[in-house]
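This report refers to the structure that appears directly beneath it.
Shown here: the complex without one of its protein chains, the others still in place.
Labels run A and B following the written order; every chain starts at residue 1.
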Amino acid sequence: MATAAITAERENYLNQEYGIKSWLLTVDHKRIALLYLLSITFFFFIGGFFALLIRLELLTPAGDLVQADTYNKLFTMHGQVMVFFFLIPSIPAVLGNFLVPLMIGAKDLAFPRINLLSWYLYIIAGVLMLHCMLTGGVDTGWTFYTPFSTAFSNTKVIEAGLAIFISGFSSILTGLNFVVTIHRMRAPGMTWNRLPLFIWAHYATSIIQLLGTPVIAVTLVLVVLERALHLGIFDPTRGGDPLLFQHLFWFYSHPAVYIMILPAMGVVTEIVPCFSRKRIFGYNFVAMSSIGIAVLGFLVWAHHMFVAGISLYAALIFSALSYLVAVPSAIKVFNWTATMYKGSITFSTPMLYAFGFIGLFTMGGLTGLFLAALGIDVHVTDTYFVIAHFHYIMVGGAVMGYLGGMHFWWPKISGRMYPESLGRLAALIVFLGFNLTFFPQFILGYLGMPRRYWQYPPEFQVLNVLSTAGSTILAVGYLLPMVYFLWSMRYGKIAPANPWGASGLEWRTSSPPPTFNFDQAPMVDWEAYDYENIPAPEIPAPQISAEEARIAG
Amino acid sequence: MSEHVVPLKTNVAVWLALLVLTGVTTGVAFIDLGPLNTIVALVIATCKALMVVLIFMHVKYASDKLVKVVVISAIFFLMLLLGLSLADYSTRLL
Partner (left out) sequence: MPDSPIAVAHHNPELQHHFADMEQQRDASSLGMWLFLATEIMFFGGMFCAYLIYRLWYFPEFAAASNSLDITLGTVNTAVLICSSLTVVLAVHAAQIGKRQAQVIYLALTLVLGLAFLGIKAVEWTSKFKEHHIPGASFHFEGEVPGHPGQPVDQQHAQIFFSLYFAMTGMHALHMIIGVGIFSYLLYYAWRGRYTPEYHTPLENSGLYWHFVDIVWIYLFPLLYLIDRKK
């Protein structure tokens, strides 16, 4: 343990080179992951800021905080920033970039320079979006429905559309990099069946990124052209069909939600076996269900259009297909639960987030089935029921998965341990704050409160106040990790190579890893999740503190 | 993938076939085949595309199946977009 404790002083990817150029011109996937970490955290707080303004306005039934037009901009920009600049990149660009080469035993991704280009495209898109927001914003809803977006809105639709177009290419290039890396750069002995399921999840995600994103890209091009040149492709007063826009938009945007959730499922699949000290139950099922979600996810998009004017027969088909896509997700939940059964559970911070994920994702997913039923959908579509549904999955699911993953791999990324008790406290605050924010919204939606409205009948106020109260608690829960992660970089205990006793190649190199990941190229001759061969560590692990390491080293 | 060198003769033969098919496409367009005109045009286009993909782009000679899977997957998902959209458009009452 003593030698492992001095790992902070060894040469690693963080201290190998200093200076802003070494970061901005890096091709090291681990440094690029950290560049993304900073950027998406920044946009998370921008999106969160809009959310807080929305919740503040909704404290009272009257529209008294902002004007109606401004409110339209608030929910639009909240959605756009959260979807395109936080949720879609988050886990793949931060954890995926960092871990994919490590987990498969490679020195880097297949195309390191394209990885850096990916980040720069994201930044350019982000700057454009910021400029758009600061010079007037957009008010079309994140869904850009035509003909309002193309013919009537007098906000900066073209600029926002271009920003999202560019961010889409960032996403496509990340997906491309992952697929090639996973196919071509696995270490000797790392067969497909020995891959961590995190890798399978990212592979499936990348397929969606590659095949879906181009469709929204070309759709945005058409929207920009239509708006600039007054064409009629999507405008019924000019011979066009607004539903064509919706078909093309949702063809990507539905699979996009699987881009947002699959990586989080991959994270949970790494955390649960580790803190149950048990191999994952049903490896093949979990792997195949990831691919299943990716494929089936492309077959259901018109369930966002049930009341928009599609034919009844199309609605029936898409409703049936939407029920089908729930099956692979359910399979995963069964597998996680079966893994925990008769396992030796530790309620560490990552495990708390995993538990939160499983419960909240299941609730969100089940309410999706409510929405897939045509009769119920007619009643609750465009109400707060839908908002609650997708926030349960995106926030209760994806964000919790992201936070769980950040805690799980923080020792590997930074070489430091975060304070475990604060971590558990923050997880609890997030869970409580989340439920208080979003559970009332299911009820509000069922009772008939429409979404995207800035005023509401007074009888809805109590539930809205509860929701706003919850959102402030949630905000505290999100701020805490930021504070203690930063604190840990200087004062946290030095992390050993494998503080959790986890399986996986990334834990067999130092924390933080050297620039080229492994001192010696790994040769794999063991199966994945071989927890019967790994002794359980003490958690939190007794390590020497940063002070002691400085004195010793 | 570059291990196999396609003989020059094959490449020239494909080129000639492509030019001939182009002429045929244009010529057939002036013959009244009713609804078959569109089908014939698309069939010819697909034959041309297949020749380019298989020979010029080496897919026929690829040592592993991955490239074929990639191409077929992309076409499959495109067909999903076109097909399921048509499921709506072709069953609308108007």
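Operating definition for what follows: contacts are C-beta pairs under 8 Å (C-beta built on N, C-alpha and C of every residue); 3 or more make two chains touch, one makes a residue touch a chain.
Note that the structure is a prediction, hence the values are computed from the model and not measured.
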item	value
Left-out chain, listing which of the shown chains it touches	A, B
Contacting the left-out chain in the complete assembly, out of A:Ile40, A:Val138, A:Ala163 or A:Leu210	A:Leu210
Listed residues A:Ile124, A:Leu225 or A:Ile291, member touching the removed chain	A:Leu225
Touch residues of chain B, complete complex, unshown partner	1-2, 5-6, 8, 11-12, 15, 18-19, 22-23, 25-26, 29-33, 37-38, 41-42, 44-45, 48-49, 52-53, 56-57, 66-67, 70-71, 73-75, 77-78, 81-82, 85-86, 89-90
Sites on chain A contacted by the missing partner chain, in the whole complex	106-112, 114, 172, 176-177, 179-181, 183-185, 210-215, 217-219, 221-222, 225-226, 229-233, 238-241, 244, 247-248, 251, 516
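By definition in this document, only the chains that are shown with their structure count from here on.
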item	value
Centre distance in Å when chain A and chain B are each reduced to the mean of their C-alpha atoms	38
Residue ranges of chain A in contact with chain B within the complex	183, 207, 211, 215, 243-244, 247, 251, 298-299, 301-302, 310-314, 317-318
Complex interface listing, chain B residues touching chain A	66, 73-74, 77, 80-81, 84-85, 87-88, 91-93
